[in-house]
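Worksheet: one structure, shown below.
Here the complex is missing one protein chain, while the rest keep their positions.
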Amino acid sequence: MQPVTLQNVVDSLVDNTLDMSLPFFRPELALCATIVILLFVRIFKGGEYIPSFFIAILGSITALILAFPAEGFESWATMPRQELFTGMLVYDTLTAFIRIFLLSFVVLFIILSRLTGIADAKDGQDYYALVLGATLGMCIMSSANHMMMLFMGVEMASVPSYVLAGIVKGRQRSSEAALKYVIYGAGTAGVMLYGISLLTGVLGSAHLPTMAASLADLDIPNLLTTAEGRLTVMVLVLGGLMLGVGLAFKLSAVPFHFWCPDVFEGASAEVDAFLSVASKAAALVLLLRVGAGLGLTTAELPVADSADPPRVIAVAANETTAPTQNAVLVKQVADSQDATHVGGGPLSPVRRFFVILVSLIAIVSCTFGNLAAYGQTNIKRMLAYSTIAHAGFMMMAVAAAIALAGRDVVDARTAVSALLLYITLYLFMNLSAFAIVAFLRNEMHSEDIADYAGLIRTSPLTAVMMTAVLVSLIGLPPLAGFWPKLRVLQALYMAGGPLMTFVLVAAALNTAIALVYYLRVAKTMCIDPEPDTRGAVSLGFLPAAFVFVVSVPVLIFGILPGPLANWTDLAVSQLFS
Amino acid sequence: MDSIYWPTFFFYLFSGLACAFAVAVLLSSNIVRMAFYLVLSLGATAGLMFLAGAEFVGAMQLLIYVGGTLVLLIFGVMLTSQERFVVMKTWAGDWVKAFLAGGALLFILAYAAFSIPEWRGIERTEADAIVAQPTVTPIAMGLLGARTDDPSRAGYLLPFEIVSVHLLVVLIGAAYLARAKRSRSSIEKI
């Protein structure tokens, strides 16, 4: 142990933390400051007259502004990957993108909470502090580069969410949802931690790139030839599966989906929007980070082929990104001996394991979610199953990205870009769906699909917007939901191989299955006769404006996906390098 | 036969206590007794941590876990346990399935652990030669972001600072739920 002087510590703090890490951490710092201000503003005289909504919205907008790159989005094209806080977090374009995504969502979400009245004057500060605390956790989760931050991010995102699920204290169903959520959530987090302890113990580090390096040193194909080696690999597989339990819970992937419908039905619709959009997006990025972190080392990344001109993969309205089919065919011939097509290198077994596991879970989640959504009578429960199905669809993009990352970085980036496009458009679709459910609950005191009958006659704007959102959730053109599904299918096609082809077929079939139950709700609203008992249903001006603002992008990006797709392409331009 | 190596003796003592009381937690059907067994099991785990040279973590385990978290749990037991809820029955079929699954997992983990040569333990001569090093100073330095034990590893400044925000948020949430409820018309009607 070398002697440490106070000077060394201060130097490292100034060099690494203040100069290098904190400038990239400003949005999170703004969130922390907002939480503290929300709590302490009432200590001061007159502070109780400042509405907590203003503090929360100001804080989250400040954080969002700080998250935007100072030199414009074009600077992402050349932004290098950096490790912050001596390796705890990673800052790359993906972090920057997902942070803007999460903070934009939270700004919209705070406005929604204010409009629906779930956060009233008395409890507002607690509610907003919980929302911002969970968002902080999600930001950390999606930029984790170290097992400590992975677990801490998951906990920081989950624990406030447990309270949010039970935010309506007096309702039996609400407290039941919170209890189920906390019990299953804490249990799976414990299992995940045990898996992390096995993985870090065998690999001797908790820093993801170091873990990947020592995985590569282990030389798994060689280990599998001896009995002792096989047992070591088995401990690693057990650890990986247990880590997967925690991630699958956050993603509500089958077989850890059981909490999702119950919690969504019991919690209020606003909280459901938070759980289904922000929490899922952060968990998907975390899944990608784990897959890329453990399955790739910088040493084995394929060098981008200079003979192959960089393919511009922007989706234009009239041009559906035909992949250069010849290149795909050549690649398929090149590694046709490998069923999963994950490329070579010492970590290819890790990638193969990850890809097989994630794609199987993705298929099962997607199919199960779509099938179970059929018989639902409660709209929130139906949307919960729809969330499970969409999470499965998005996991397919993650599987394709990791499968491609070992072979062709450019194609892998396309897959991640498809994922980012998906979660961005999913924000608009699900936020407006749950916002409509919440506003209708305030008007009709019901969340049953049957009670929405004939809504188009009393509240045409709501019914039309809801129908548009549902059609977009199916993935039908010309609405926005079509493009990300198309690009995920395209990424799966590029990944090639029997497994990915199977996933491709399953994904395409699922889109057809989903058609029926979404359209059933649309039919109830637009065609069925109106019940006699119901009075006039009309949203106020502000709620209607909110629904309009959030669901109009579903129409706009359906016709003009180009700008958004360019943006997600830019956000992945430095990934895997 | 060599003379007894006392750390090993204490390891078996503490691990026997920790495992026995963990099994007792599992088998007991009385929530109050479960809480008591859990305290003893986690206390014995703290002893195992001392034996592994992690005296600071062991002390924190006793102070925060046994002294704080478990007292909180016991508080919860006292607030909620009425006669009809204290005893919990589990069906025999559940037990059989649970023990089969648990036994298989335990066998796999233990067998794999003992089959890895580096994990079987060091020689006694090596163990006697190890100079005990204090761990509190390097841990404190690690929490400040400077790793004195191994500069190539990550410093824990960020989790150390951010966990305070987390604790604040969690306390706000717990206090919110524990406050007396008010009725909120439109949302509660459903």
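Labels A and B are assigned to the chains in the order they are written; within every chain, residues are numbered from 1.
The working rule: contacts are C-beta pairs under 8 Å (C-beta built on N, C-alpha and C of every residue); 3 or more make two chains touch, one makes a residue touch a chain.
Operating definition for what follows: contacts and distances are computed from a predicted model.
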| item | value |
| --- | --- |
| Missing subunit (named according to UniProt) among the choices "ABC transporter permease", "Spore maturation protein A", "NADH-quinone oxidoreductase subunit K" or "L-lactate dehydrogenase complex protein LldF" | "NADH-quinone oxidoreductase subunit K" |
| Interface partners of the hidden chain - shown chains only, full complex considered | A, B |
| Hidden partner chain, touching residue among A:90, A:129 or A:148 | A:148 |
| Residue ranges of chain B at the interface with the undisplayed chain | 1-5, 7-9, 11-12, 15, 18-19, 22-23, 25-26, 31, 34-35, 38, 41-42, 45, 48-49, 51-54, 56-57, 60-61, 64-65, 68-70, 72-73, 75-77, 79-80, 85, 88-90, 94-95, 98-99, 102, 105-106, 109-110, 113-114, 116, 118-124, 126-127, 130, 133, 135, 138-139, 142-143, 147, 149-150, 153-154, 156, 159, 163, 166-167, 170-171, 173-175, 177-178, 181 |
| Those residues of chain A which, in the complete complex, touch the missing chain | 147-148, 151-152, 155, 159, 162-163, 166, 169-173, 175-180, 182-183, 186-187, 189-191, 193-194, 196-198, 200-206, 214, 261-263, 265-266, 375-378, 381 |
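Here, only the chains that are shown with their structure count from here on.
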| item | value |
| --- | --- |
| Touching residues on chain A, where the partner in the complex is chain B | 1-2, 4, 8-9, 12-13, 16-17, 21, 28, 32, 35-36, 39, 84-89, 117-118, 120, 122-123, 125-127, 129-130, 132-134, 136-137, 140, 146, 148-149, 152, 155-156, 159-160, 162-163, 166-171, 173, 178, 205-207, 227-228, 231-232, 234-235, 238, 268, 441-442, 445-447 |
| Contacting residues of chain B [partner chain A, same complex] | 108-109, 111-113, 115-117, 133, 138, 141, 144-149, 153-159, 162-163, 165-166, 168-170, 172-177, 181-184, 186-190 |
